[in-house]
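For this view, one protein chain was removed and the others were kept in their places.
Here is subunit A:
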Amino acid sequence: MPKPNLTWKPLKTDVLIVGGGTAGCFAAAALGKTPGLSVLIAEKANIERSGCLAAGVNALNAYITPGHTPDFYVDYCTRDADGIARRDLLTSMAGRLNAVTKTLEDWGLVILKDADGHYVTRGPRNIKINGENIKPLLARAATENANVKVLNHVNITDLMIRDGRVVGAYGFSVNEPVAYAISARAVFVATGGAAGLYRPNNPGFSRHKMWYPPFNTGAGYAMGIRAGAEMTTFEMRFIALRLKDTIAPTGTIAQGVGAAQVNGKGAPYEAAYGHTTSERLYGTVSENRAGRGPCVLATQGIGEDAEKDLYKAYLNMAPSQTLRWLESGRGPDTENVEIEGTEPYIVGGHTASGYWIDDGRRTTLPGLYAGGDVAGGAPQKYVTGALAEGEIAAETILEDLAHLDFAGEDETARPDYAAYLSRPAGLIDTEQLEEAMQKVMDEYAGGISRGYQYSGAELDIAARRIADLAKLSESLSASDMDDLLRIYELTDRLTVCPVLIAHLKARKETRWHSFAENADYPEKDPAYACYINSVTRDGKTAIIKRKLR
């Protein structure tokens, strides 16, 4: 079959939003209120069901419940990260959590209320919802104003840079042989974080049955790394505690039903390890390693009514778990539900990895703004925090636009997509390289098979092997645009991995069990009460330690 000929299409917009997920859609809705301002969302899939919220979400986990203040939330996030979080970012985010929740409700989100009309809480920071349709609601609101346009099925790969300033971005259609050079006065990057760096829980047929969207490949991090943006806290990996096999959420059972978490001997073990997110995960990993598995949520005997409600709750956000229960004929009333840790992800909405930004969500590259999972420093954003960041970034962009203008495009700087489409296929393909990358990261950079632990010597091997794989990826061949997408998804990950490895190596302590379990330095060290940041230039990652603020 002849390979397609690529056509370049230049576009122009005041504000370009890269990624129409949670933060991107909310930023678009906010920017859309300014008449005459042109806003373009470039989205790899279709904003109707793209990103983290595709299947729905089971609760809003960042909400200031009655009797609490935003500071209570900031304190919780800071404590959970053992101090390595940005209080300035968390404070500006926390102050908006309830207002954005109200906006979601106005847009049609169903939130559970008591007889007096107050939201029903699920713990001190959470409220109960029906989040099945949350993404379509966001997508509709994002495009309510005619000045907001959407380019669906366009994968953005690189930032357009002129004189050190971000002046747009480059990408390609995943369906047609068309590449885009989009000039913009300001760019908001909201691509989400990175899944698929490590060998997953289910590496075979169900390899994409993972917690984080497998389609969030770290594209936003990768384009920033390539452009020399400062990144922070990549070493605070996120590893989720999930229901075994289906990797569905545990909170619905643990907090919702109040099921105890017990080991294979039937003994509760959480208190022995502590209650931060990483400690809860570490406890389960440790019990299993000590031969006291399987760890479960003790649901046996919850009753048929509770079981039925769980079937519904999971259908609204993780349907595979309900199918699993009904298919096996052994529901949670009959059988306890086993839990396990996932492979590590890099995701700034749960831990603190991402772009180093100021309080207005400006990155270190002029003209580039970041929010949601791709932005660092503010863990436990969840849905509402990502919305808040989208809104803050939109407001900052509106202020900054006064002194931001279009810059002409330098056509010689366009990425060479055609090279992949023109060369013949070799023996090494994208799929092989992805598997090889996940194997290296698993075995030498603290994956599931190593109990999340690594040593400096292992990280050195990981760095070398990932560099080899990155070199090999430059010779890959694409027969169509779909192949080109897979190549770039791999390239994104191979760009993120070395930065992650450099960060893991730089934090010579173990502050968060499992998330960054450094076998050479198994204790916490006060000398590392600092941010580990990095800037990558010409393929070399330089570490910068910054004081806590």
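We adopt the following convention: contacts are C-beta pairs under 8 Å (C-beta built on N, C-alpha and C of every residue); 3 or more make two chains touch, one makes a residue touch a chain; residues count from 1.
Convention: contacts and distances are computed from a predicted model.
Student: Report the protein name recorded by UniProt for the chain absent from the figure; options are "Ferredoxin family protein", "ABC superfamily ATP binding cassette transporter, ABC protein", "NADH-quinone oxidoreductase subunit NuoF" or "Branched-chain amino acid transport system permease protein".
Tutor: The correct option from "Ferredoxin family protein", "ABC superfamily ATP binding cassette transporter, ABC protein", "NADH-quinone oxidoreductase subunit NuoF" or "Branched-chain amino acid transport system permease protein" is "Ferredoxin family protein", the UniProt name of the unshown chain.
Student: Sort through A:91, A:133, A:453 or A:479 and give me the one touching the missing partner chain.
Tutor: Per the contact definition at the top, the residue touching the missing chain is A:133.
Student: Which listed residue (A:81, A:223 or A:485) would be found touching the missing chain in the intact complex?
Tutor: If we include the chain that is not displayed, A:485 is the one touching it.
Student: Given that one chain is not shown, which residue among A:112, A:178 or A:519 touches it?
Tutor: Going through A:112, A:178 or A:519 one by one, A:112 is the residue touching the chain not shown.
Student: Looking at the full complex, which residue from A:6, A:174 or A:346 touches the chain that isn't shown here?
Tutor: From the options A:6, A:174 or A:346, the contact with the absent chain belongs to A:174.
Student: Out of A:49, A:414 or A:450, which is the one that touches the chain we can't see?
Tutor: Candidates A:49, A:414 or A:450; residue touching the omitted chain: A:49.
Student: Tell me, which residues in subunit A touch the chain that this view leaves out?
Tutor: Within subunit A, the residues touching the omitted chain are 44-46, 48-51, 54-55, 58-59, 110-112, 120, 122, 128-133, 152-153, 174-175, 202, 204-210, 213-215, 245-246, 252-253, 255-257, 308-313, 315-316, 318-320, 322-324, 326-328, 482, 485.
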